[in-house]
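The other protein chains are all here in position, but one chain of the complex has been omitted.
Let's turn to chain A:
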Amino acid sequence: MSLNENSFSVVSAQKLGLTFETGDGPVHALSNVDLEVKKGDFVSFIGPSGCGKTTFLRVIADLEKATSGDIRVNGMTPEEARKARSYGYVFQAPALYPWRTIENNIALPLEIMGYTAADRKARIERTLDLVNLSGFGKKYPWQLSGGMQQRASIARALAFDADLLLMDEPFGALDEIVRDHLNEQLLKLWARTQKTICFVTHSIPEAVYLSTKIVVMSPRPGRVTDVIESTLPKERPLEIRETPEFLAIAHRVREGLRAGHSYEE
């Protein structure tokens, strides 16, 4: 933690707000969000639907524009950061192109960014290994299970040189057992690659298990209600979820979510 304190700020938001103009009047998707994500952090965003967690991730990625406040990504505006290809984005669905094999799907960003063929080959091999999909490169997406497809989409986001990984409920559609397994793998991958990860979820155990920092959000207007620095060690076996320390953090997250909810009613 002390190391992180002086670290470079990867995402820095001040009084960030985003209002969608709709037929029924303005919708405040985000309001007054202040947040710092340091290099090497694993930050989870948790909250009920409509709390703006996905919107915040999309603002970082320059897929939405903030309407007020300020946000910097790697010290740049989100648009500059996107144009500098500063981040990899993992969507809720794998969004693999069905007409491309797994390795060609991973090659897609590399082709667009102009990596050489030899470099592409080496990177495909390396990232397939990172997500434990070695040997599946020649398969088409439909030949893989949902969990494997999502791992392939993570490999695709890891293939190019971006230090920031944005993940929007990547395991939301998967069953509990597969999800546990992927969470464990994701932590290992994070340790190996030293990336900064922003991770949107609606699962409390997932958020607590994965994160160094948990951002609890609540809806209408979408805002941050609590930021919890995790005290769990970096090495986390799945059994850590039974420890009192883990349960204490989970309890605090649940309290934060409940507080946000009562405000709404």
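Methods note: a contact is a pair of C-beta atoms (placed from the backbone, for glycine too) under 8 Å apart; a residue touches a chain by one contact, two chains touch by 3 or more; residues count from 1.
What we mean here is this: contacts and distances are computed from a predicted model.
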Per UniProt, the name of the complex member that is left out, chosen from "NitT/TauT family transport system permease protein", "SusC/RagA family TonB-linked outer membrane protein", "NADH-quinone oxidoreductase subunit E" or "RNA polymerase sigma-70 factor": "NitT/TauT family transport system permease protein"
Where the complex has a chain not shown, which of A:Asp34, A:Glu111, A:Asp129 or A:Asp161 is the residue touching it? A:Glu111
Touch criterion as defined above, residue of A:Val27, A:Leu63 or A:Met76 at the omitted chain: A:Leu63
Taking the entire complex into account, which one of A:Lys15, A:Lys65 or A:Arg85 touches the absent chain? A:Arg85
What is the set of chain A residues that contact the non-displayed chain in the whole complex? 61-63, 82-83, 85, 87-89, 91-93, 95, 97-101, 108-109, 111-113, 140, 142
